[in-house]
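One protein chain is absent from this view; the other protein chains keep their places.
Coming up: chain A.
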Amino acid sequence: MPHFFSNKRLIILLVSIIILVALIGFSMKKRESLTLPEQFLKDSAGLTQTIFYKPANTLAGFFENLAEMKQLYKENQMLKARLDEYAKLYVQYEEAKKTNETLKAQLDKEEDLTDFKVREATVIGRSPDQWNQFIYINKGEKDGIKPKMAVISPQGFIGKVTNVSLFQSTVQLISDNDRTNRFSAIVQGEKNIFGTIEGYDAKKQALVFKKIPVDAKIKKGQKVITSGLGDVFPPNLLIGEVIDIEPDEVGLTQTAYLKPSADLYDIDHVMVLEREMPAVDESLREKEEE
């Protein structure tokens, strides 16, 4: 290849590398909303995806059913055993709910930080290279979805809405390694222990839960939930359970590894949560002014 690096080509190569760096720099800034051409592109692609996902899902569902049939008997046995446990838990739950209600009534407190509005959506696609962990859902701006809303599957918290176009929106899963993808979370126990979820460890197949105080005692199997601090996500959404703990590189904090409670690969239907009450109540503010 004698002419592979002739002068003209070398210049074109250099210029395109400069453009590449500039584009990456431009798009790495966290943008709140998409530009119009981007929205249009996403909407039209979303439309074609909707046509595609149904036959693909039916086909996948058929294979899944075949695989599941083998395990049915075993699963049935296990579920029967669980049923007794469930009855016991249900009684406890009912009682706790009643006490909670009476206590709330005594406090004269109607709205709660835990109140949220639920919108259901169907997953129509997923980012095919698995570096970026995005899924696409068929609800968008016209259904009232806004960026930063929390997204859950029936098993637990899976991520947040990052950008919205008119008819579809993009959800960033908790397993995405983007440096802006952080969530404040609590280890459930006698005392709440705070930390942040920072991406996914592919080797351990677990979420990385960092910045836990060094003196905090965490056991394997403890549940981790969203904290609800930072007034973006509702609190008490289940994220996962601790499978491993180790001190971090410097030894000032601890790092825990979590097994996500929701299956982050097999997601068909999701729920988008909107917090009903703003973090700072307007009526409180008025009272203060008086």
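Here is the rule we use: contacts are C-beta pairs under 8 Å (C-beta built on N, C-alpha and C of every residue); 3 or more make two chains touch, one makes a residue touch a chain; residues count from 1.
Simple rule for what comes next: contacts and distances are computed from a predicted model.
J.: Which name from "Carbohydrate ABC transporter membrane protein 1 (CUT1 family)", "Glutamyl-tRNA(Gln) amidotransferase subunit A", "Rod shape-determining protein MreD" or "Aralkylamine dehydrogenase light chain" does UniProt give the chain that's left off?
T.: UniProt lists the chain left out of the view as "Rod shape-determining protein MreD".
J.: Touching the hidden chain in the complete assembly: which of A:67, A:118 or A:250 does that?
T.: A:67
J.: With the full complex in mind, choose from A:33, A:48, A:71 or A:99 the residue touching the hidden chain.
T.: A:48
J.: For review purposes, identify every residue of chain A that touches the missing chain, sorted by number.
T.: Within chain A, the residues that touch the unshown chain are 1, 4, 16-17, 19-21, 23-24, 26-28, 38, 41-42, 45, 48-49, 52-53, 56-57, 59-60, 63-64, 67, 123-132, 134-136, 162, 177-179, 199, 201-203, 205, 263, 265-266.
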